[in-house]
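All protein chains of the complex are present and in place, except for one that has been dropped.
Moving on to chain A:
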Amino acid sequence: MNHLLIAPIVLPALVAPFIIMTLRYHIDLQRIFSLATNVLLIAIAAALAVQAADGTVQVYELGDWQAPFGIVLVLDRLSAMMVLLTTVLALAVNLYAVGSKWDARGANFHALFQFQLMGIIGAFLTGDAFNLFVFFEVLLIASYGLMIHGGGARRFQAGVQYVVFNLLGSTLFLFALGTIYSVTGTLNLADLAVRVAELPAEDSALIRVGAVMLLLVFAIKASLLPLHFWLPASYANAPAPVAALFAIMTKVGAYSILRVYTLIFGPDVAVVEGLVDNWLLPAALLTIAIGAIGVLGSKDIGRLMSFGAITSVGTLLTAIALFTPEATAAALYYTVHSTLAAAALFLVADMVRERQGGEIAPKPVMAQSGLISVLFFVAAIATAGMPPLSGFLGKLLILDAARDSTLVVWVWAVILISSLITIMGFARAGTLIFWKSHGLTQDRSLEEPEIELEQADQADAPSTPRAPALPFVACFSLLAGLAALTLFAGPVTRYTTATAADLFAPQAYIETVLANRDRPVVEPDQTPGDKTLDLDAGDTTSEENH
């Protein structure tokens, strides 16, 4: 077994308690350890991505228990890509949190941050449905702490809504898992895929209920309409670095939908036919629409960014809901893009909010107005999906992949019109915040922006305090990521195409995970029939399939 597979989960799991127990009162040491962990995680994730790039599926059996009985971690192209994306995002976000001193506004930011990473990475790597639930809880309980980091009445109130909504989601997740277990007698994803495919079509009522409940859970996480209500208030009131990290949380939901509804409840599985594909696409399109309307109507920059995030999640789920390899490849490309773009937007929004408050209205010109407006402009272009950045490519790929769908007119119309509305919404916000502000102060000359560009680097003007450079480094690195994603669109789309092909031909995944299932559980002389351990309670279960 390759122990590197579990390293990205174990490392933050060890660093976080270490930070709590020994570095509690040393914010500088906390920062060093946290950032070092993030760099290490990127290295591990990159190594894993290199290993997975040729399409091999690796299985890590925890405690050496073989697949259907023990919990497994599975590394394939999709998991490797998502883990790498998470770690890269985490480093940029952590840099911003350190640079803007957000992490010092309350206790235990870095420990919670590492626990959150552990949960997210674990959710991407696990090959077991109940373990997925556990990692969801790990990432959620860390996110509850991060959500209310820094305190304040509004944030606490938004935190209550966020926690309660997600508690209900977790309860539903358990109901779904219980239902699925009662039918199939297993919770291993690969084993589930085998058993669900063998279920008789006339005996499908329970499994259909389970599949729909599971979809609802993932839709809550991905903030799919009509389960998106938690997102705007939570993201707008969360601390900015946390909101930026949450950009990957909606992708956890999208990833789970993609994983479960290609592997287990795939498009060709008879018992769940017509369940997901009929509902997911219209819901995703409505999500885009509601997000675009929200972008246009937001009075607060945090809410503007939240609705921007909802729009991009809707676009992503539209691509996933088409359930074709081409659309899935486009969706994966768009996942990377929208995570980085949304994170950049949240960080820029925080810079604006720190300087002039969150309201979208002309205010006196803020410090580093020029630099921040550039960041806002680039991030908004990326999010709205205008050329030349990767948002344009992503949306183009999705539109192209939707061509064979029966709802192609709707997909094209909604995505294109909502892009236009998003552009208008961001243009309005940018105009009010960055341009109209100059109109308020008559004494400022036109070359003001260039002066302030330099200020960010070096000179201190008496009026504007010097800003720390690290937040700008974080934002620019996210945008550089977007630029890189655009420049290397060829290799990236080749990778996502291969990933999508894997997802729609999951035999390799299933066979690798279940390869050891016939290995004896205990010493051979004691077990004439070790298969009996596989006895499950369900009378509906296929008796023996090995």
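By definition in this document, contacts are C-beta pairs under 8 Å (C-beta built on N, C-alpha and C of every residue); 3 or more make two chains touch, one makes a residue touch a chain; residues count from 1.
Convention: contacts and distances are computed from a predicted model.
For the omitted chain of this complex, the UniProt record lists the protein as "Na+/H+ antiporter subunit C", which is one of "ABC-2 type transport system permease protein", "Na+/H+ antiporter subunit C", "ABC transporter ATP-binding protein" or "Hydrogenase-4 component E".
Screening A:60, A:181, A:392 or A:434 for touch with the missing chain picks out A:181. Of the candidate positions A:7, A:23, A:74 or A:163, contact with the hidden chain is made by A:163.
Touching the chain that is not shown, out of A:46, A:134, A:396 or A:515: A:134 (per the contact rule at the top).
Checked against the hidden chain, the listed residues A:353, A:438 or A:517 yield one contact partner: A:353. Seen from chain A, the chain kept out of the figure touches residues 105, 130, 134, 137, 140-141, 144-145, 148, 150-161, 163-164, 167-168, 170-171, 174-175, 177-179, 181-182, 233, 236-237, 300, 302-303, 353-354, 357-359, 527-529, 532-533, 535-538.
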